[in-house]
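First up is the structure itself, then whatever we jot down about it.
The complex appears here minus one protein chain, its other protein chains still in place.
Let's turn to chain A:
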Amino acid sequence: MKQMKYTNTYLFILAFVVMALFGCKKFLDRPPLTEVTDETAWTSEDNLRLYANKFYPAFFTGYGLGFNTEGAAMMDYQFSDDVFLMGNQGNFTRSVPNGGSIWEMDTIRSVNIMLDRMETRMKDLLEEDAYNHWTGIARFFRGLEYTRLVTKFGDVPYYDYVPSDINLDDLYKPRTPRNEVMDAVYNDLKFALENVRASDGDQFVNKYVVAGFTSRAALYEGTWQKYYYNNNERARKFLELAQEAANIVISSGKYDIVTDFRSLFASNNLGGNKDVVFYRNYDAAAGITHSVASYNNLSESLAFGPTTDLIKSFICVDGNTWQTSGEDDANDFTLSKIITTRDSRLEASFYDKPTPKNRAAFWYITKFIPRSVITSVAAGATPPNEFTSSKNETDYPVFRYAEALLNWIEAKAELSTIGGAAITQADINLSVNKIRDRPLAKEAEDKGVKPTAHLDINNLPNDPEKDPSVPALLWEIRRERRMELAFEHSRFEDLKRWGKVAYMDTDNSKDLTSGGWVNFSSELPPTELKAGISVIDMAGNTIVYNGSNGALLKGFLEQPIQMADYHT
């Protein structure tokens, strides 16, 4: 009996020791077999590629995804002097956002994790050039993200490592001065420019994509330094980077201006297009579709349109402003007329008749939809399924060669004012005039649209509306940018970096609170004449419809201010 008792005790101790050695921890702590975890992911270049893929939708949003148009062309850029909203105009951000989508550092953390894991676990796994390429990709995204944060907040806390969740002092550290952050961004982008591969497959970031976006970011910072901090030394540093980066795209010889304007935004396949440095591909089969084209389909009604200010800024076919142009009827803003007297991009951006489908301006934006769809909808057909709802499949050119040219010439022109080489006619020919030589669509030519005359550096247009503080050449380069990138990502950001947000002051310009030119009696059915409708004539006088003066309602559409929706 006693023997038995001891045996039991030994057995018990043995069992305990066995469990203590082999039990519990390892047994319960099992990594999932069907998912990749931090422990198992950092093993191959393919996994790095997969990891980096998640940054693409945020930085190359294009037309957004499905009905989500956050960051999408046209739909998320409704706040600038280009866009007239029905009802109240938008407000500037008046308090520092605490949370929400702009104060967000998830991407920074993700990128820092990628860099940290590569350095600690993958140094021996990858060839040196692959290692440098992916380091470059990660630093490229970190540079872009910090540029975004800096453009929104100025000073932001800078982390080039993964902060710990228990080191609260580090997490609550004070904001890093803007210049320090941007120097780090400069180094990141420089590194990416030097190390990212020239080709990494279609739809993957390569050296030219890095160069394009670097020119955008550096131009932003360079002009900001020049106009806000009046720090010409730093301005030069970034403008030179912008110029250098844009020049990488230009001198590669891979890109050209060969596609008519509208087709750039309305193609189902931008792959291989020489005008496009990088594009977002939409494909219904893969479930990746968007809804922006549906807002251009002439059937969907829209509560925002062009401001009179934008319309007036389009250059005339002879290269002069509308006030000074020698074109016949250059001061006639009737849509059917103006499309033949203005730069071809005006015709490509709008439907050629006023329509109340654009409730704000009556000029319907059609920049982001194929011409064939507009033709058939105008003839009374319903839009094809593919151009309704969130079923759009058109690709978006997230970086166009034209922008590289515009960034290059602007950086160069800015540099010339702070000691850089002067701009020559050859520079203009390479950039602005190259864009003006863009082929026209057959449909546009049939309407009588002509290419715009070249910009001549010795004979710049004399714009009576020119801001006196801006040199004439720069003024024209900015105008070119405005026509080229209307309703896309850049206008509001441009005004900020130029220190010209005052252009959006509706107290200073009536052109900001009116839309397209409309002649109610000849261009619209009589039912559109409703009480309260008003227009502004060329002399700046408001004409309100009073029930009987319909024939006088000829001018830039000015809506009565209406109660805006309550947005939470």
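What to note about this one:
Methods note: contacts are C-beta pairs under 8 Å (C-beta built on N, C-alpha and C of every residue); 3 or more make two chains touch, one makes a residue touch a chain; residues count from 1.
In this section, contacts and distances are computed from a predicted model.
As stated in its UniProt record, the chain not included in the shown complex is "TonB-dependent receptor", which appears among "tRNA N6-adenosine threonylcarbamoyltransferase", "Acyl carrier protein", "Cytochrome C oxidase subunit IV" or "TonB-dependent receptor". Listed residues A:W42, A:Y77, A:Y131 or A:Y159: the one in touch with the omitted chain is A:Y159. The chain omitted from view is touched by exactly one of A:K54, A:R109, A:K254 or A:K274, namely A:R109. On the side of chain A, touch with the chain left out of the figure occurs at residues 91, 99, 103-110, 112, 157, 159, 163, 165, 168, 171-173, 563-568.
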